[in-house]
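The other protein chains are all here in position, but one chain of the complex has been omitted.
This part shows subunit A:
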Amino acid sequence: MSQQEFYLIGAMAIVTFLIRYPLLAISNHIRLPRQIIEALNYLPPAVLTAIIVPAVLMPTGDEIILSYSNAKLVGAIASVVVGWRTKNLLATIMCGMLVFTVWQWLFSP
């Protein structure tokens, strides 16, 4: 490992930890207003959705592709349907991946 790599990884580790840890460290001294605690209930679905939607609708990263040729979109729709019906996480993942893989194979150039 070169010296530059050492500094890079060290700095990335410290920066990441200094985001994740401090609020936990001082949590005893924080009293969150009820409003904030309520708002934080919406955070997990909000963040996850903000990660999912561009990944699925913009598979190339630069444009929205709303077409049957977008295998990620078709796979995502399949997983939403299965997830909604079964409420089973593993089934949701498996069906989504299966539909995506088959679709990609069928329509790949």
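Criterion: contacts are C-beta pairs under 8 Å (C-beta built on N, C-alpha and C of every residue); 3 or more make two chains touch, one makes a residue touch a chain; residues count from 1.
Here, contacts and distances are computed from a predicted model.
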### Query
So which of "Xanthine dehydrogenase family protein subunit M", "Sulfite reductase", "Cell division protein" or "Branched-chain amino acid ABC transporter permease" is the UniProt name of the chain that got left out?
"Branched-chain amino acid ABC transporter permease"
### Query
Which is it among A:Phe17, A:Tyr68 or A:Phe107 that touches the chain not included here?
A:Phe17
### Summary
Interface residues of subunit A toward the undisplayed chain are 1-2, 4-5, 7-13, 15-17, 19-25, 27-28, 30, 32, 35-59, 64, 71-72, 75-76, 79-80, 83-84, 87-90, 92-93, 96-97, 100, 104
